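Every protein chain but one is kept in place in this view of the complex.
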Amino acid sequence: MTLAQDASTDTDPVPEGHVRLTIDGRVIDAPKGELLIRTCERLGIIVPRFCDHPLLDPAGACRQCLVEVEMGGRPMPKPQASCTMTVADGMVVKTQHTSPVAEKAQAGVMELLLINHPLDCPICDKGGECPLQNQAMTSGRTDSRFTETKRTFPKPLPISSQVLLDRERCVLCQRCTRFSEEIAGDPFIELLERGAEQQVGVADDKPFQSYFSGNTIQICPVGALTSAAYRFRSRPFDLRSTPGVGEHDSGGGAIRVDTRRGTVLRRLAGNDPEVNEEWIDDRTRFAFRYLSSAGRITRPMVRGADGVLAETSWTDALAVAAQGLAAAKEGGIGVLAGGRLTVEDAYAYAKFARVAAGTNDVDFRARPHSAEELDFLAGHVVGQGPEVLSYTRLEAAPAVLCVALEPEEEAPLVFLRLHKAVRKHGQQVFHLGQWTTPAVERTSRGTGAASPAAKDNLIPAVPGAEAAVLAALPSHVVDALRGGGLGGGGVVLVGERAAEVPGLYSAVSALAARTGAVVGWVPRRAGDRGALEAGAVPTLLPGGRPVGDARARAEVEALWQLPSGSLPSLPGRGTAEILTAAADGELAALVVGGVDPYDLADPAAAITALREVGFLVSLEMHTSAVTELADVVLPVAPDAHRAGSYVNWEGRRRPFEPALDASGVLPDCRVLDTLAVEMDVDLFTQTPAAAAGELERLGARTGAAPAAPAVPAGEPRRPASPGQAVLATWRQLVDHASLSVDEPALAGTARPALVRVNAATAERLGLTEGAPATVRTARGMITLPVALTDLPDGVVWLPGNSGDSRVRALLGAGHGDLVEVTA
Amino acid sequence: MTTPNPETNGPVAAPQERVWDGPAPQSPVSPVFDELTRQRTKEIVAQYPQSRSALLPLLHLVQSVEGHVSQDGIRYCAEALELTTAEVAAVATFYTMYKRTPCGEHLVSVCTNTLCAVLGGDDIYARLKAKLGIGHEETAGEPGSPGSITLEHAECLAACDLAPVVQVNYEFFDNQTVSSAEELVDALQRGEKPHPTRGAALTDFRSVELELAGVFTDLPTTVEGASSAVETMRGARLATDRGWSAPSMPDTPPAFPTLPEKK
């Protein structure tokens, strides 16, 4: 948008695409189509408003923003709502500052808004940050003439486990209902009744069960929607606010962390038009109680001779760890960094592995992975930034194909952009997946379409067959991805689950080559992308430099002030291979960051490896399956207590500062730095800033990207007996994730854990909708109610880690594996 | 009220407040929406370029099945049109003809807008309320049972020249008085079906809701119902009597205007 200043004189030419108008006597140029209220804002003239929200369609409902308008020298007979009227050439506008009519109209509307508003500001969570309160002061009457009976409702009404509704306070601006329909595509909150009885509400049988419901609390201009988790907890003027970044996913959403006396009390969406606009998902908003959960580790621990972990001093713990690792160096040290790291921490792990442990056996991938994936990441992803693919570019794309990615569950901010693009310009979003999920449905509705065309937008594949399906996409999908119209070509978004399907990354690569579509890699965790850039992978040094490339090694050696040729040149092992090596005694020690063995392809093997390995150092925030087995446990700082930055899926760096006191808790990079010093090695990662600085000095690799992988498409597994099915699975947004603990209000909005099959498969397996079904492997079983869903024949879907369904932990199986299903 | 402890995260609620107790259990739509209803639903939806346009007719259809719009009925519509139940509830609660509680065999609507009221509508309504012992949108008798009556006061029913007006199941009973309305209600309670002054032979609330859904099982008969009130014809009759008429049209329609040249 053009930031038009006051036009200096009337005689300057009006810029292309602009109109010239006068507001309160000041001449201004504004882009055509701009809403008057926005133009006023740019002049610093704040017209009071409630229903207006820059990211929602204009409603004109509250009528608070009335101004006087003159067109062509003739005053319009009525004051106009500046939130719905667009600027026009020669328009003369008088706001409340210069027009008694506008001032009276605004005061009149304010009086009407207040006649039924309860005077319960002293106990209202919104009090102190309430647009109604504030604007009643600026635009209201000093007294009320209303002496009649106020409208009352029982209050508050819980409309979900995390949103409370107070209908008395509601001014019916429809921001919440419009948000839910327009932005989230979850029309579960609606206007009910009519006239003076009109009220916001939900259906009797369906609560406000949306992953994005918290945004409505934030944009409610009164205290009508409040947070159950935050209720009565603080006053806005007692809070200290710090900008932050969402740590639960790879979206990089801007947040605001509100603290009081050393405690995070709430988090809100930050405003970053390039990234999350003004929205975040509910997990990002509400899941911060892990900061104070029972499992938080605050003191280092060392396993004593008695085999019991005991708290000790940092000095002692670091000495023990350094000693153990030094002793193990000969036998080999593996480094598992985990996917939740800031880029600075990941860099420290990457450097620690190369410099202190002398190995390329380092991997951030705390999940199923493949060598094909590394080639793909090296060829398509590393080093790229938002200039190649950003949220903005994604939104503008004519067509998007999601592969092994369930955007709403795994990358909620990406989902919001897709939904916006579908709604605003009819973007075609295709999903290579297994069933018509809520996200598939909501990204399938074109503007004004007669009915959902979800079926056309789902490209179904039996788990394991995705690569083959991708190679033979319907021609209309290929054509759509070629694009060519506005916004350039299409986009293929691929999720980390592609590593579970042999040949799928290669097929994505081939599709991109075939269509010219831009490829975006959208991992689930916040740290994956940064760890890739930082070189916490077995084949790449920082900046995407191949470990096998002597020149690349030399660049790094130079900056790290290492003797030439001292960096290991053989590619390292991936997470699974490192663990196998550890179990087999090929590695003598492991340094493990935030890794949950139950997220790995074979949790049992991982646990065995952790148990068998000679020496185990764990850097963790919370007690876990790893700390249980560790010889030394070193506590690390959560985001709230430290500075750092994530690299989000776009490749955009998202720095943040500590929201709480940062003394006494150390980030991973500092712990590793100190540990290395104990091992007589300098990492120079004492602070995140130091680590970031060095990483920046390293810069990106030079030279061409390595060749993309070309792994042939795999064959899906075929059920060997009638009782078998192929498992499809992924994680839901709100589940048993370790950082979502202790937040019952959030947990209440989790989608139910259901086992999904199609009707024909259900019939064959003897399953009934709603009745329990058991999914079994040799390792264990999961029993959940059945939901009939449009899956391919012979496929059964389970949520990865929801309710009673902990697929990896209980079944030891994953996407594409064969399972037994019985009633 | 319990004092919240910001360090922990227990629920904060006063003793009498409604607290979140989880979503209501989901059950499948009642079998009262049978195959015939589902077939009719398809036919109704097929009439419109976009399916959601069928929502108002479908809610009428639900009333023809249930005698009101229940939660089940809302779910039925939501499933039929791929809407959320909130979206359907938003619509169902907006319109006064969708009743939230089961209705009687008959729905008696008394116009109490100003003109009918001044000519006796208010008195009729007051009398019927007292007589039936019920208020607005309440039902005398077991809902749905023979002779049961749901009473309502209605806004202008667009029959002002025949005021005061009462409707039974949306059939017009014009030029009512307190006593004629009482007799009407008496007759309904006795199980009789007095003929409306304008409209088809009286049936019951559910039957007419089927018609409002656009499903006419016997239109050639019902369309014959009387409509020619004296008041309706008055101007036309007076013109005939006095020999007044509109100016006569030319014998053949005049030529169409020539089109301006297209730029």
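Per-chain numbering from 1; labels A and B assigned in written order.
By our rule, a contact is a pair of C-beta atoms (placed from the backbone, for glycine too) under 8 Å apart; a residue touches a chain by one contact, two chains touch by 3 or more.
Following the convention adopted for this analysis, contacts and distances are computed from a predicted model.
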Choices "NADH-quinone oxidoreductase subunit F", "PepSY domain-containing protein", "Cytochrome c-type biogenesis protein CycK" or "Carbohydrate ABC transporter membrane protein 2, CUT1 family" - which one is the UniProt name of the chain not shown: "NADH-quinone oxidoreductase subunit F"
Out of A:L21, A:L113, A:L225 or A:L666, point to the residue that touches the absent chain in the complete complex. A:L113
Which of B:Q26, B:Q39, B:T96 or B:S145 sits in contact with the chain that's absent? B:T96
Listed residues A:T11, A:T149, A:S475 or A:S663, member touching the removed chain: A:T149
Omitted-chain footprint on chain A covers residues 58-64, 66, 77-79, 84, 104-105, 108-109, 111-113, 115-116, 145-146, 148-149, 151, 171-172, 191, 193-198, 447-448
Can you name the residues of chain B that touch the chain not displayed here? 47-50, 52-57, 59-60, 81, 90-91, 94-98, 109, 112-115, 117-120, 122-123, 154-164, 167, 169-172, 177-178, 198-200, 208, 211-214, 216, 219-220, 222-223, 225, 227-240, 242, 244-247, 249-250, 253-254, 256-260
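In the analysis below, only the chains that are shown with their structure count from here on.
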With touch defined as at the start, can you tell me which chain A residues reach chain B in the complex? 154, 156-158, 160-161, 186-194, 201-207, 209, 228-229, 231-234, 260, 263, 265, 289, 292, 450-452, 742-745, 748
Per the touch rule, the chain B residues reaching chain A in their complex are 4, 6-7, 9, 11-12, 17-20, 22-24, 26, 49-51, 71, 74-75, 82-90, 93-95
